[in-house]
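Right, chain A next:
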Amino acid sequence: MNQIVTTIATSLAHLVLVLAIAPLVTGVVRKTKARFQNRRGASVLQPYFDLAKLFTKEVVVSSVASWLFQATPYLVFGSMLVIALLVPTVITPVPLHWVGDIITVIYLFALGRFFIALAGLDTGSAFGGLGSSREMSIASIVEPAMMLAIFTASVTAGSTNLSIVVERLSASPLAMMNPAHLLAFAGLFIVMIAETGRIPVDNPATHLELTMIHEAMILEYSGRYLALIEWASQIKLVVFLALLSNMFFPVGMAATWSPWALTVGVGAFCLKVTVLAVIVAVIESMNAKLRLFRVPELLMVAFILSLLALILYFIIGA
Partner candidate 1 sequence: MSTILFSLLIGTPITASVLCAVFHRRRILEVISVTSAGVTFLWATWLMSVVIEHKTISSPEGWWYADGLSAYIAVIVCGSALVVALYSVGYLRRQVRSRNVDGRQLWLYYLLLNVFLFTMMLVLISNNLGFLWIGTEATTLATALLVAFYERESSIEAAWKYVIICSVGIALALFGIILTYFSALHVVPAAGNALNWSSLMVVAKELDPAVLKLAFIFILVGFGTKAGLAPMHTWKPDAYSEAPAPISALMAAGLVNVALYSLMRFYILVNAALGDGYASTLFLVFGLVSMGMAVPFILLQRSFKRLLAYSSVEHVGIIVFALGIGSPLAYFGAMLHLLVNAIAKVLLFLTASNVRLAYKSKIMRKVSGAITVIPVSATFLIVGVFALTGWPPFGAFVSEFTIVSAGFASGHAVPSILFIGFVVSIFVGFIYYISKMVLGTPAARVTGGDADTASLLLLGVLLAALLLLGVYIPPPLQQCIQNAAAVLMG
Partner candidate 2 sequence: MLIIAGRRSPNSQSSLNTAGRNLGFTLALLSSIAGCLLSLTILLSGAPLHVELGQTPLFGSLILHVDGLSALFLGIISLLAVSVSVYSLGYTKDLSPRHAVGTLLFLYNGFLLSMVGVVIAGHAVVFLFAWEVMSLTTYFLISYEHEEPAARRAAWLYVVMTHIGTAFLLVMFVTLHTYTGSFSFDAFKDSGSHMPALVRSLVFLCATVGFGIKAGIIPFHIWLPEAHPAAPSNVSALMSGVMIKTGIYGMVRVFFDFLGPDIPAWWGVLILVVAVSSSVLGVLYALMEHDLKRLLAYHSIENIGIILMGIGAALLFTALGSKPLAAIALIAGLYHVLNHAIFKGLLFLGAGSVLHATHSRNIEDLGGLVRKMPWTSFFFLIGAVAISALPPLNGFVSEWLTFQALLLGFQISDLTVKIAVPLTVALLALTGALAAACFVKAFGITFLGLPRSVHAQTAHESSPTMIAAMGLLSLLCVVFGVAPGLVVSVLDPLAASLLGANISGQIALNGGMLAIPQSTSTSIAPAVLAGFLVAITLVPISIGFVFGGKLRKRAAMTWGCGLEKLEPRMQYTATGFSKPIRMIFSNIYRATHEIEISEVSSPYFQPEVRYELKTESVFLTYLYEPVSRVVLKSARMMRRLQTGHLQSYLAYIFITLVILLLFAR
Partner candidate 3 sequence: MSPTHIQSIGLLIDICAAAILVTAFLIVSSRNLGFYIRLFALQSIFLGLVALLVVIGYGEMHILIAAVLTIVVKAVAIPIVLTKMIDRIQVQKEVGFSINITVSLLLCGGMVIVADSVAQSILAVQEGGGSAVSRVLSVSIALMLIGLFIMTTRKKALTQIIGLLTMENGVFLSGLSITYGMPLIVEVGIFFDILIAVLILGVFVFRINKTFESINIDALRSLRH
């Protein structure tokens, strides 16, 4: 009986951690971008205040939209939380690792994307349709690339269970250096940029219909719904960074539940996430947004990279 209680407690703690950190990471990214545009930029905590403000505001719902429009925010947020539960951030043996594995995580992302796209179409505005169509076509290449990249890592560990993979890789960090893993990391990095809607693929900060993909779908949302969706995309960014860091550089993760190992784990996690966030921000400010029909070529590069990684791994048989 207490075994169940502990798993619930630990997973709740895990959840709170991710929820808390998510806006902070987005704040860090925006701060670095501002710095690059040599302006001071809002404080790192600004996303928290935005969310709080949005929660109190009144929700405006389009008369055209159906029940789907109002259910999507909750569903998207929920699926992001479930992903957060499954992805190891601080501690390797994630309490609920037996519930789902990598493929579940990827398809949960797809579930979220599916409903946001439908919500975009639901309002009947041209922008929603524009966003959904671009989102789904980009996803149709991103998803396989993501799968292949992660499969390379999981195949080395012999199972697709995330905790097992991270455990095996952390046990032998040197194994990380073979070419297959580097290719997979590069592929996954491009996938991360596309998936979370960062600059080279999609511009998160704009409302100009030519460039926005993710923003177009949630154009009609306001108030609490907008807050939930914003927060969900922030969690998504954190989860992706966690995946990137833990799957390929699992150094410093806590192996046991001892308080000391936990603090080291949290510290290492925060460090890695901030470093990656800064890298993302640097890339974002250095590149201009790609033309929409150049994006598939970039994504095709990611797909080929991950496919090569998998085949390379199979041929060389590391």
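Keep this in mind: a contact is a pair of C-beta atoms (placed from the backbone, for glycine too) under 8 Å apart; a residue touches a chain by one contact, two chains touch by 3 or more; residues count from 1.
Selection rule: all candidates are chains of the complex that A comes from, given by their letters.
Here the structure is a predicted model, which means the values were calculated and not measured.
Within this complex, chain A is touched by candidate 2 out of 1, 2 or 3. Every residue of chain A that touches candidate 2 in the complex is listed here, in rising order: 51-52, 55-68, 73-75, 77-79, 81-82, 85, 96, 98-101, 103-104, 107-108, 110-111, 113-114, 117-118, 120-126, 128-130, 132-134, 136-144, 147-148, 151, 154-155, 158-161, 164, 219-220, 223-224, 227-228, 292-293, 296, 303, 307, 310-311, 314-315, 317.
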